[in-house]
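Here the structure comes first, spelled out in C-alpha cells, and everything after it is commentary.
Excluded from the complex is one protein chain; the other protein chains are retained at their positions.
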Amino acid sequence: MRFLPIFWFHRCWTGSACAPNVASMLRYALKRLISLVISLAVASVVIFAVIEVAPGDPASFMLGVNAQEDTLAALRAELGLDVSKLQRYFNWVGGMMVGDFGTSYTYRTPVSQMIADRLWVSLPLALYALTLSTAIAFPVGIYAAARRGKPGDLTVMGATQLGIAVPNFWFAMMLVLVFAINLRWFNAGGFVGWDKGLWAGLHSLTLPAIALALPQAAILARVMRSSLLDILGEDFMRTARAKGLSRRQALWRHGVRNALIPVLTIIGLQFSFLLAGSIIIEQVFYLPGLGRLVFQAISARDLIVVESVVMLLVFAVITVNFLVDLAYAAVDPRLRSRT
Amino acid sequence: MSRSLILGACLSSLVLLAAAVSFVWTPYDYTALNIPDKLQPPNAQHWFGTDHFGRDMFSMIMVGARTSIAVALVAVGIGMALGVPLGLTAAARKGSALDELIMRGNDLVFAFPSLVIAILITAVFGAGAINAIIAIGIFNIPVFARITRGAALSLWEREFILAARVSGKGAARISAEHILPNVANLLIVQGTIQFSLGILAEAGLSYVGLGAQPPTPSWGRMLADAQTMVSFAPHLALIPGLAIIVTVLGLNLLGDGLRDWLDPRIRVART
Partner (left out) sequence: MSLLEIENLSLSIHGTDILKQVNLSITPGQIVAVTGESGSGKSMTALAVMQLLPDGAKTTGVIRLNGSDLLDRDENDMCTLRGAAIGMVFQEPMTALNPVRTIGDQVMETILIHKAMPPRQARDRAEEVLTRVGLPPDRFPLSRFPHELSGGQRQRVVIAMAIALRPKLLIADEPTTALDVTTQAQILKLLKGLVSEYDMGLLMITHDLAVVADMADQIVVMRHGEVVESGATDHLLHHMQHPYTRMLFKASGYQVSLPELAQSRPLLEVTNVIRDYRLPRKGLFDTPGHHRAVDQVSFTLNSGERLGLVGESGCGKSTLTKAILGLEEVQGGDIRLDGQPVFSGHKPNLAVRRKMQVVFQDPYGSFNPRHRVARLITEPFHLLDAPVMGSERQDRIAEMLTAVGLSPDDAGKYIHEFSGGQRQRIAIARALIIRPELILFDEAVSALDVSVRAQILDLLAELCEAYDLTYLFISHDLSVVRTITDRVMVMRAGKIVEEGDTESVFSDPQHQYTKDLINAAPVLPDIGRDVA
C-alpha cells in the first residue's frame, strides 16, 4: 500500500478505517506475491526452452565455420555452454537473481551492463508515456462521461475512435515531420543522455513519449468514460443524489473511485503495450534503448542478450500486474476481506 | 442501424474489396521498378504516387491490404479456435483445478506482449509473415478465453441452464447448445476488435522487420522504407498510414456498431 499513498490516505478519512485493514491487506499481498513468483518461474522456463530450440551453436556461429575444435570448446566453456541444459537453466536464473545476465556472445561484455545502459532510456520512456497517457485520459474520460450525449462527449468519442486507429510509429513519423523537420522544436532523433541534465533528457524523450501515449490515452479515456457511465447507473449513485449531492459531486465522490477498478486493469495491460511499443518507437527516433539492443542482438544471433531482454520485459509486465492487484485491494475493500 | 455500423461496414468492405480485387487487377505491377518515375507525388497516372524505385503506390497499397488482412484474420482465427473452447471448459468446470490452470496459463500468456513473442520466434526461426501470425495469434488466445469464460460464467448461473441440467444434459452439450450461441454475439464483436488490433500489430511487426519479408508488400514495411524520405516525399509515409487508419477505424466502428445492434437487451426492447 505504500505504493499508493493517495488511496491509502483516502481510506483513512474517517480516522478509524486504517488499523484493522492492514492485516488483511498484507495477507492479500502475500498471496499475490506467491502467484507472482510462480508466474516468473514458469515464464523463465518457457523463455529458456524456446531459446534452446534455436538451431546452431553460438560458439561456432561466433568463430565461423573454420574454427578449431579446441578453440570452440574453450569458447563454450567461457560462455558456460559446456554443462547440461538443466545446469545452464539454473546458472542463468541464479545469475539473474544477483544481477548477472551472462556474457554477450558478440561483444563479450556482461549483458547486465548492456541492459542497464539501455534501460535508462526505455524505462523512463515507458513511464513518461504512461504518465502522459493517464494524465490525458482521466480528465478527458470524466469530461465525456459528465456530458454524455452532448457535443463535448461526441467530439471526444470521435477523437478517441480516431486515436485508437492510429499506429503509434506512424504517428511518431508525423510528429517528426511537423515538430522536428518543419518547426524544429525538437531533434528528429537520438538521445542526448541523462548527463546533459534532466530537462535535456526529458526534452529528447518528449516526442517519442507523446507518440506512445496518445493512442493509449484514447483507449484509456474510452474505458474511463464507459466505466463511469456504468457506475452512474448504479443504485448508490441515486442514493448519493437523494442525499443532496449535485450530479458533479456524486460523480466525483462516488463515481470516480468505483470506476477506477476496471480502469486499473487497463493501465496494467497498457504498461506491457507501452514497453512493447517503446521498442518500436525507439526505431523511429533512433533511441539507444532495449529495442535497438534486441534487434541488433537478433541480427547477430546473440541469443543470450535476446533471452535476457525478453525475460526482463516479462518480469516488468508481471510485476506491474502485481502492483495493479495491490491497487485493486486498496480501492476495493471487498477484495481485502475475500482472502 | 446506427451510423457507426454503416460507416464501419463501408470502410471495412472498401478495404476488403481492394484486397480482393488485387488478386485479379492492380493499376500497375506492384513489383515493376521504374526508376525514372520515382518519388512522384499523387497524380493522374499514379493516384497515390510512386516510391523510391518508381513502383506504383496504389498497387502496393492494394496488395498490402491482402497481407494485413490475411495475417490479422488467421491470427483471430487461431485465438478463437483455441481460446473459446478453453474459456467454455474453464467456465463449465468453474473452481476446479482445470479452471485454475487455464486461467493461470492465460495470465502467463498475457505477460508476453505479441511483440515479445515475435522477437522470441524471430530470434529462433528467423523473420516472416508466419511468425507474425503465430505471435499475434498466441496473444489472442487468452483474450478470447477470458471473455468467453466471463460471459459463460454468468450464463451458468441462469435458470435456463439449471433447467437444461434438470433435463439431464451434460456440461459439453450445454456449452454447445446453450452457452456458445449466447456468447456468439460477444465473440463476433470481440473478433472485430481483435481483427483491428491484429492489423495494427502486423503493421508494427513488419515496420521493425519481424513481419512479411520482401517482395511481399506490407503497409508496415512501406512505412519503414519511407522513414528516411519523409522530409522530401511525405506521401510515402502518409498514404500507408492512412490505409492503416482507415482499416482499423472501419473495423472498430463496425465492432461498436455490431455491439449495439446485437445487444439482446436493445433488441428485445425494439420488438
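Lettered A and B in written order, each chain numbered from 1.
Convention: a contact is a pair of C-beta atoms (placed from the backbone, for glycine too) under 8 Å apart; a residue touches a chain by one contact, two chains touch by 3 or more.
Keep in mind that this is a model prediction, so the values were computed, not measured.
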Visible chains in contact with the missing one: A, B
Which of A:53, A:97, A:183 or A:242 contacts the chain that the document leaves out: A:242
Contact residue for the chain not shown (choose from B:17, B:101 or B:162): B:162
Touch with the omitted chain, as defined above, among B:178, B:221, B:235 or B:259: B:178
Chain not shown, touching residues in chain B: 158-160, 162-169, 178, 181-182, 264, 268, 271
In chain A, positions touching the absent partner: 13-14, 16-17, 20, 27, 30-31, 34, 234-236, 238-247, 249, 253-254, 257-258, 331-334, 337-339
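Here, only the chains that are shown with their structure count from here on.
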Chain B - residues contacting chain A, complex: 104, 107-108, 110-116, 119-124, 196, 200, 203-204, 207-209, 220, 223-224, 226-227, 230-231, 234, 237, 240-241, 244-246, 248-249, 252-253, 256
Contacting residues of chain A [partner chain B, same complex]: 35, 38-39, 42-43, 46-47, 50-51, 53-55, 161-162, 164-170, 173-174, 176-177, 181, 269, 272-273, 275-277, 279-280, 283-284, 291, 294-295, 297-298, 301, 303, 306, 310, 313-314, 317-318, 321
